[in-house]
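As you look at this complex, bear in mind that one protein chain is not there, while each of the others sits in place.
And now, chain A:
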């Protein structure tokens, strides 16, 4: 390029999101509304075949108890009543135990596990050395001339998680930017500071056993980011994160 080389170094960072696997609990208004809708639907509806059968059988039973004469059916025959069917279905439901919504990782607060907080987004944080400090950051790697920023971000993901990651990157454009100037000690004419461009990706596969995770990593939700990231960095990152 004919323009003079800019004094900013470029970095590409990847914000890898694990999308929620279970639904979030309903708010109070939502629960009340759901109950109301159910009630209105019941009031507007008519009897179904099953209910009519149940009502008729209750009538027959009542009549048989009041007057002790045999009906058309011989007493030896066993008839399956609708109520029996309902009891049987109820029993079957009670026998089934679904997986718990609050997992063990939740209880132990094991932040390296992906099974935590199944109803929220989790993002990857790694510990990286910047200058002479070890900081918690979204995985980032310096841009090499000749590649697009998106491939820089992909490279960043591959450096920290290995090649076998199935992630869907959302588009070629960056989602956010963090600009900072180097401390005066290492600042030169050509090297004023760095610009970190953030990209977003969704994690497709749930199993990361193939990934070679080097160093320290964490999967955290948006609220817990404040525990690890510096305030300026955090402000910029929060701008492009939905929750």
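What we mean here is this: contacts are C-beta pairs under 8 Å (C-beta built on N, C-alpha and C of every residue); 3 or more make two chains touch, one makes a residue touch a chain; residues count from 1.
We adopt the following convention: contacts and distances are computed from a predicted model.
**Student:** Under which of the names "Large ribosomal subunit protein mL40", "Propionyl-CoA carboxylase alpha chain, mitochondrial", "X-ray repair cross-complementing protein 5" or "pyruvate dehydrogenase (acetyl-transferring)" is the non-displayed chain listed in UniProt?
**Tutor:** The record for the missing subunit names the protein "Large ribosomal subunit protein mL40".
**Student:** Pick out which of A:58, A:84, A:119 or A:163 touches the chain that's been left out of the picture.
**Tutor:** A:119
**Student:** Sort through A:33, A:85 or A:130 and give me the one touching the missing partner chain.
**Tutor:** With A:33, A:85 or A:130 as choices, the missing chain is touched by A:33.
**Student:** Using the document's contact rule, name the residues of chain A that touch the chain not shown here.
**Tutor:** Interface with the chain not displayed, on the chain A side: 1, 6, 8, 10, 19-23, 27, 29-30, 32-33, 36, 42-43, 45-47, 52, 98-101, 103, 115, 118-119, 148-150, 168-177, 179, 195, 197-198, 202, 236, 239-240, 242.
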